[in-house]
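All protein chains of the complex are present and in place, except for one that has been dropped.
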Amino acid sequence: MPEKTRITVLEEFNKPLKIREIDIPELLEGQILVKVTSAGVCGSDVHIFEGKDPRTPIPITLGHEGVGQVIKIKGQRKTVLGENVKDGDMIIWNRGVSCGKCYYCKVLHKPALCGNRWAYGIHRSINIPPFLNGCYAEHIILTENTDVILLDERDPAVYVPASCSGATSAHAFEYANINTGDTVLVQGPGPLGIFLIAFSKSAGAGNIIVVGGTQERLNMCLEFGATSIINRRTCPKDHIKDQIMSLTNGRGVDVVFEASGSLDAIVDGIPLVRVGGTYITAGFGEPSGSLQFPWFEYIIRRNLNLQGVWVSDTSHVLQATRLVQSNFETFAKMITHRFNLEDATSALDSVATRQTVKTVLMP
Amino acid sequence: MPEKTRITVLEEFNKPLKIREIDIPELLEGQILVKVTSAGVCGSDVHIFEGKDPRTPIPITLGHEGVGQVIKIKGQRKTVLGENVKDGDMIIWNRGVSCGKCYYCKVLHKPALCGNRWAYGIHRSINIPPFLNGCYAEHIILTENTDVILLDERDPAVYVPASCSGATSAHAFEYANINTGDTVLVQGPGPLGIFLIAFSKSAGAGNIIVVGGTQERLNMCLEFGATSIINRRTCPKDHIKDQIMSLTNGRGVDVVFEASGSLDAIVDGIPLVRVGGTYITAGFGEPSGSLQFPWFEYIIRRNLNLQGVWVSDTSHVLQATRLVQSNFETFAKMITHRFNLEDATSALDSVATRQTVKTVLMP
Amino acid sequence: MPEKTRITVLEEFNKPLKIREIDIPELLEGQILVKVTSAGVCGSDVHIFEGKDPRTPIPITLGHEGVGQVIKIKGQRKTVLGENVKDGDMIIWNRGVSCGKCYYCKVLHKPALCGNRWAYGIHRSINIPPFLNGCYAEHIILTENTDVILLDERDPAVYVPASCSGATSAHAFEYANINTGDTVLVQGPGPLGIFLIAFSKSAGAGNIIVVGGTQERLNMCLEFGATSIINRRTCPKDHIKDQIMSLTNGRGVDVVFEASGSLDAIVDGIPLVRVGGTYITAGFGEPSGSLQFPWFEYIIRRNLNLQGVWVSDTSHVLQATRLVQSNFETFAKMITHRFNLEDATSALDSVATRQTVKTVLMP
Partner (left out) sequence: MPEKTRITVLEEFNKPLKIREIDIPELLEGQILVKVTSAGVCGSDVHIFEGKDPRTPIPITLGHEGVGQVIKIKGQRKTVLGENVKDGDMIIWNRGVSCGKCYYCKVLHKPALCGNRWAYGIHRSINIPPFLNGCYAEHIILTENTDVILLDERDPAVYVPASCSGATSAHAFEYANINTGDTVLVQGPGPLGIFLIAFSKSAGAGNIIVVGGTQERLNMCLEFGATSIINRRTCPKDHIKDQIMSLTNGRGVDVVFEASGSLDAIVDGIPLVRVGGTYITAGFGEPSGSLQFPWFEYIIRRNLNLQGVWVSDTSHVLQATRLVQSNFETFAKMITHRFNLEDATSALDSVATRQTVKTVLMP
């Protein structure tokens, strides 16, 4: 077990991340010291970096998406599938830790909604033991109540998105109840949308239509199972609607997944749902203003089911991980940019400017 | 079998209904001639009367809610429970008739959403055979594909609301998944809200909170199982919220039923739902304008499930009928006003001015 | 429109089918005259042929599985997806017709369970109008309340199994609630089992294990998505169990589909389900004797969900048809034997002796 490690630290908003060398603390019962082999850079990391989330406890090590190798375990640990965790294992983990005691955890069995849930790289500063609380670092320490899943030896970077956008997609997908041949619309061809396409395909959807604004990302969607891609920058709204109605005998789609974080997408998207269909909105991570629409026509007459999606739980991480496992070569294409730990600030910038599909750090 | 009958006719919007005596036509195979013993006056009848629904095919006999006695059947008919229908039986029926052939009827098994569905007293003028197409009349003819349910011999007026507001409530309630002890909020203490209170109580809800603007109606809610009534005209919004949060350990209610038809109710109501809870909106029968709210806070962070409700099917009429059957004395209190057929226009006026809980015609 | 057609007739049990030339009757409103391009030979046809179903109304034209071309329609007809049906269209249809009026059709929305349901080739003799009531014939007449689905122009024989084993599989699959990566066991590699494999794969199952007794059929299962095949004739039961437990971290499979029609399969299969898992039994078409097992260990301690499956409805035919559509080349391999109408008796024999995966008639 090494004595020291290097972490990046956000000391001041909008200022480059600093690299610090710090001591690795003694592990407590059940804790796991993990060498981070790959850490994902998420859009919400950019928002934290920019100081848009006022609750951020600086100084903090960012990074809630990670994959790594077990260096040392204090005591014995099992994965959520019941395997023993051993030194040297490659693992992924649930980025969030729920309390296991509250109404959401114990009565409703919805740990994602636990009011006491905290996430690595988001809620705990570098001053909270065990100090190694974020993935933009050479090492991280997983607490005793962090759920872990074994991976194989393939490129760890490919698994990274399963821990956040993949898991949130699995959560969103849980509400969809796709039947073989159903028509799905995905709004937003980013990582979240790509996972939703892959889940939809894996669940037997027929038409999988994607609407987005970046042609390269739309093209990539075809590899994940999209059957129609529509660029909203070049295709007028009326044409989009006509295309979708013509694919669905004039009824509209069975399920829309909103994965864009755009209020316009919602106002445009609900009228594309068939009567009795479902609109699932998962693309927002923070307050984004108000929107306006007619209630009777959008919700009532359509007998619409609308579902908001907030984060995810361990079952979702497992499903996303399995989806990547069985479509590994395709998901490998999603990882378009890799950076060293030293270049973490540049990595954040690459996401902020939407140059990439998925950026990862390889510490 | 009588040769003639009397019907009311809306010949011109906003003009008093005329009474006409017309011939009863020969029945076709499967048709049932029914003597209307009680017909409900619904809020949407007022809107039709006022010409607010431009599709209304005048001249028309209004009345989609009805209970009556079987006078004559051409051929054999069974109820949806499999009993033979006989002359003299008291019956209630599904006010809407779905096509039984389309995607909604045959694939999704949601006949309420059938695009070809039509309803007595709404869609067919007096010029469409068999001409007796509305309940504001001495007789009505039920077509071969109209679903019927047997009643007992008790006051037929009490059963009338089961055919429209009761059935729509049953449809709304289907989405609620109440567990024993859950907290429910009902917005709007009219017939729809009263049925939702009774369904909630019958499903084991704990707290059943009702918010409304008419004290007499709120008082009546107590008899149907409401545990708290709040008059929004006298109680400030903050106090309403405080009361509800204090009843729910600060979480908010498990399910809200919107039964008010008010856009303000929605903006006020969604923040009262707990994280992961459900908002069911059933109170709108026609276009009513737009509303505005913040998406992230209302829908995403709350992981909200929002369900719009449009009309109902035969299973819902059956459930509402059974609810009335087992709480007959209580539901009898809901019928506050009765009118003769000759006074149908006055009956409409009593509903338009909200003087009543439920008005029925006794032809 | 032709004036005459040729049908096969079962006049006496266990005697060769006779070919008769008969007049095509005048069509009634809504009826469709169809040229049968391909008819499936089902295991239950063999049982009917052998007189094992005492209710069989001979003389009868067998054949409940069919695909054909529209020759003439009386009036207008739409598919369940809302398309107009036209002369020359290739179609498949629901082999069963439910009454649309009973408790199952109107209240429970489960038309497969309708007590008045009848099926082509099973319930109506050649003496019941419109006389062309089975698929082992050059033409069949579909009644006004038979649900139809459009096909494309590809080999019609490949679609035939969707109408019976495919549809029943879709019904069985409806109870499974597969999550991405779940482990499925299919008992019986016949047409029913093959569809269940394909549905499981299409729904994202991880391990799909098949146990059967015919190596050729097991080999074919690999093409449909099976990940492990086990020949129960050569692999001892203990080894089967060990293999399955080792694939599932010792828990057992999430879902078993029984598609074998063997009572032994049930006794062997239930202990392979994990605690809280599901056993779906769809392989029996007729009384097959009793079986014995310990209730506490099999059902209670395992918190088992066990689901029996009886026939199917139109939504299931649609799903099976869509599954074939999107995996056409693979499903084409399932059609191992084709016969002329004249050789229908030999076709039945090929099924009785299990020489084939799927036998079809090409009239």
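Think of it as A, B and C in the order they're written, each chain with its own count starting at 1.
Keep in mind that, in the parts below, a residue touches a chain if its C-beta (ideal position, glycine included) is under 8 Å from a C-beta of that chain, and two chains touch if they have at least 3 such contacts.
Quick caveat, the model's predicted, so the values are computed rather than measured.
K.L.:
Quick one: which of B:Leu81, B:Ile128 or B:Val267 touches the chain that's been left out?
P.N.:
Here the residue in touch with the unshown chain is B:Leu81.
K.L.:
Among C:Lys18, C:His47, C:Lys110 or C:His337, which residue is in contact with the omitted chain in the full complex?
P.N.:
Selected residue, touching the omitted chain: C:Lys110.
K.L.:
Looking at the full complex, which residue from C:Glu26, C:Asp87 or C:Glu297 touches the chain that isn't shown here?
P.N.:
C:Glu297
K.L.:
From the listed residues C:Leu81, C:Met245 or C:Leu263, report the one that touches the chain absent from this view.
P.N.:
Hidden-chain contact among the options goes to C:Leu263.
K.L.:
From the list B:His109, B:Arg322 or B:Arg338, which touches the chain that is not on show?
P.N.:
The one listed residue touching the chain not shown is B:Arg322.
K.L.:
Applying the definition given at the start, please give the residues of subunit B touching the unseen chain.
P.N.:
With respect to the unshown chain, the touching residues of subunit B are 81-83, 170, 179-181, 199, 202-204, 206, 249-251, 315, 318-320, 322-323, 325-326.
K.L.:
Touching residues of subunit C against the unshown chain: what are they?
P.N.:
Residues touching the hidden chain, for subunit C, are 103-104, 108, 110, 112-113, 115, 175, 249, 251, 263, 266, 275-276, 281-282, 284, 286-310.
K.L.:
In the complete complex, which positions of subunit A touch the hidden chain?
P.N.:
Within subunit A, the residues touching the omitted chain are 78, 80-82, 100-103, 106-111, 145, 147, 313-315, 318.
Operating definition for what follows: only the chains that are shown with their structure count from here on.
K.L.:
When the C-alpha atoms of subunit A and subunit C are each averaged to a single point, how far apart are the two points in Å?
P.N.:
41
K.L.:
Can you list the subunit A residues in contact with two or more other chains?
P.N.:
249, 251
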